[in-house]
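Below is a structure I'd like to ask you about.
All protein chains but one are shown in place.
Per-chain residue numbering starts at 1, and chain names A and B are given in the order in which the chains are listed.
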Amino acid sequence: MKIYFEKKYLKWNLTLIGLLMTLFFTLIITITIGSVGPIGSGNPERIPMQAVWDILIGKSHLWPDPYKTIIMDIRLPRILLAALVGCALAVSGVVMQGIFRNPMADPFIIGLSSGAAVGASISILMGLSISIGIYSTPFLAFVGAGLTVFGVYIIARSREKVRAETLLLTGIAIGSFLTAVTSFLMYMANEQFRFLFFWLLGGLHKASWNTVAIAFSLILLGVVIIQFFARDLNAMVLGEEPAMHLGIDTVSVKKILIIISSLIAGTAVAFTGIIGFVGLITPHIMRILVGPNHRILLPASALAGAIFLIWSDTIARTILSPTEIPVGIITAFCGAPFFVYLLQKSKKGKR
Amino acid sequence: MLLKIADLSFSYQSSKILDDITFEVKSGVFLGVMGPNGSGKTTLLRCISNVLSPRGTVLINGRDTKGQSKKEIAKKIGFVPQTSNIDFEFTVSELVLMGRTPHMGRFKSESTYDFEIVDKAMKLTNIQHLSERAFDELSGGEKQRVIIARALAQEPKILLLDEPTVHLDISCQLEILNLVKNLCEQERIIVISVFHDLNLASQYSNKLILLNRGRIFSEGFPDKVLTSENIRSIYQIEAIIKRHPINNVPYVIPFLYAKNDKKMKGPTVHVICGGGSGTPAMKLLLDNGLKVTCGVLDVLDSDFEAARNFKIPVVGEIPFSQITNESNKANIDLIKKADFVIVTDFPVGPGNLKNIEAAGVALDFNIPVTIIESSSVYQRDFTQRNLEEYFKRLKEKGAIFVKNLENALKGVLT
Partner (left out) sequence: MNKRKRITKLAAIAMTCILILAAFIVISYVTQFKKSERQTGFTVIDDYGRVVTAPKNPQRIISLAPGCTEIIFAVGLGTRVIGVDDYSNYPEAAKNITKIGSYLNPNLEVIVSLEPDLILASDMTSKEYITSLEEKKLTVFVLAPKAIQGIIRDVRLVGIIGNKTREADNLTNSLEQRINAITSKTSNSSLYRPKVYVEYYSYWTYGPGSFGNDLISMAGGKNISATTATAYSEITNEFVVASDPELIVFTVGLHTSTTIKDIKSRTGWDKVGAVQNNKIYTIDDDIISRAGPRIVDALEQLAKLIHPDLFPS
């Protein structure tokens, strides 16, 4: 048995190394893709490939200043943010699907996105980004998400226990309510309607080294902590009682996982609006590829989510250049057909 | 290891599921828990494993489970549910390894010892060849063995099983229970298993608890608990308790006959039978509202037993002997009180030839006699060819011969 598992763990480690290398290559390749090239529409001009290389290795003085700004201050932070956000959403999706034992669960299922939307609405409509500072919207979105999750948890629990089904339903109910609030705010808004609508569609255009720094610290911390709960998640997907019989304190594990998962998903949403499907389909894809054991599923999904979102964003910002398609549309375009395929597959399985 | 349950009660919202449960189990004892649906059996198990929080105490070697964490309890108690629906494609070995969860810290990985325990658990449950298979591809019996292996990997001192064989076929049932029983005896663990099947409970349990409406109705050795009175009280059915021919434990044979409380107003039919041929006749007659008597029957004959169970007046005779004069007289007395006589087709030998003669006596008293002759006389004639003679004489006296029981009944009813 020991040999069997050692072989298995070796296979897992190799898979993770493979994914890391894919991520690395993705970073390298996508940094050359953009509106001004080298790969891309090349409008109004095209940055030569050599320039990209030189800038990355520190020889940016050989090329005009704007090149460096574009590569290092616009593209690179954006790609890194995409990686972090994709990672956060995928991991959060794995956790939600595990806790709720529901394949339709995603990071936003307990009302997180609706809460963030309300927070962002308030910030945008009150023009707080002008008066307080440009981080007012991310901050309020984060606060909105956090308060909503907290509120849902409080409402759903009874006598210190929280049943997964109750939490889910409460989250959906409150989420719907808050979405209605957001719709109302959008309706009453005038000039700011556009901004709010755009925020809701999700996009990585606000990426900067500052945002990357904040996102990096919060998201990486959360992902690492969640990894330590892999065994707990394995037990929890067997069912609430089987997990308890295996010694898992399901009540506190659920609490901790929901908090941390909401933290990383909330951070992601705060900076990029609501990007759907990454958190929903990445776990499913990886489960088919590497199996349901969370010790591999969590890190593999983290890396896969990063890769997926980087590519989606790259397509979003170059395919109709100079216009940018909201990345949520690209992820949905890829996500929806795959989702249908998944449903068909599970229907066949059930027969 | 001593498991002590004292004054345990559990209510779900306002309805009381369990009340005043007290019992003890020692190491190496297989305790069976039985009871009708809704008597609280599964709830009891879940209270012991501390998944539910009951009132009262559950003491494991003197320590109350209430103060202990789920992890500590999982090191001592393993639980095997009725079915396991695992929608994810875990392999068998991954699942069994999960049984080590309570022994592993969050930041540690598995040790050599952990793997050894998994090996041992899989060996005991004979699933080593399945280790790389996906769980949901297995058969019902294999799945249960995997779940038991997982529970065993916890190194439990107490194993709780909730109707572990209810969805399995008979060979799987025995396989699983034999396995658990061996574990109980060899590893000296306490096994508490809920049973649906009274006989399986009786076969495997050292002690039994019979629950009814949340309370312990009876507790003790199978002999004490499995009585027809208890079964009648709890399950409202009639049952015969026999001894299992091999291991002498009580064996419950439920009676499929609906007890007839109606006062029999019809005429009386005396059935002369034997060798099991009389039982359907008695039942048919009783179902049709007739009073029945019978005789003479060997007390070991199944017809005799049936008659006793039907509560029909019957004349018995000690086995392996000729019909005595006393028995014969008693038989004739019953015949005289009857309105009809039916003779079923039973093997006739020197020992019970007098029964045939008794039929003749009935005819002398003008009581109609119907003789059922569904097969040829030769086959049941052990009287050196005398039976045919007797039948001829009976026919001359006025006996009616019919082909089967239904016709006999028709004759009686008209």
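Brief remarks follow.
The rule we apply is simple: a residue touches a chain if its C-beta (ideal position, glycine included) is under 8 Å from a C-beta of that chain, and two chains touch if they have at least 3 such contacts.
Note that the coordinates shown come from a computational prediction; the quantities given were computed from them, not determined experimentally.
Note on the chain not shown: across the whole complex it touches A. Of the candidate positions A:Phe108, A:Tyr153, A:Phe195 or A:Phe277, contact with the unshown chain belongs to A:Phe195. Take chain A: the residues that touch the chain left off the picture are 34-36, 43-45, 47, 64-67, 69-70, 73-75, 129-130, 132-139, 142, 146, 160, 188, 190-191, 194-195, 198, 203, 205-206, 208, 210, 214, 218, 317, 321-324.
In this section, only the chains that are shown with their structure count from here on.
Distance between chain centres (mean CA atoms), chain A to chain B: 59 Å. Partner chain B is touched in their complex by these residues of chain A: 1-2, 4-5, 101, 228-229, 231-232, 234-235, 237-239, 241-242, 244-250, 287, 291-293. Put simply, chain B touches chain A in their complex at residues 46, 49, 51, 69-75, 77-79, 81, 84-91, 93-94, 97-99, 101-102, 104, 106-107, 110, 112, 115-116, 118-119, 122, 131-132, 154.
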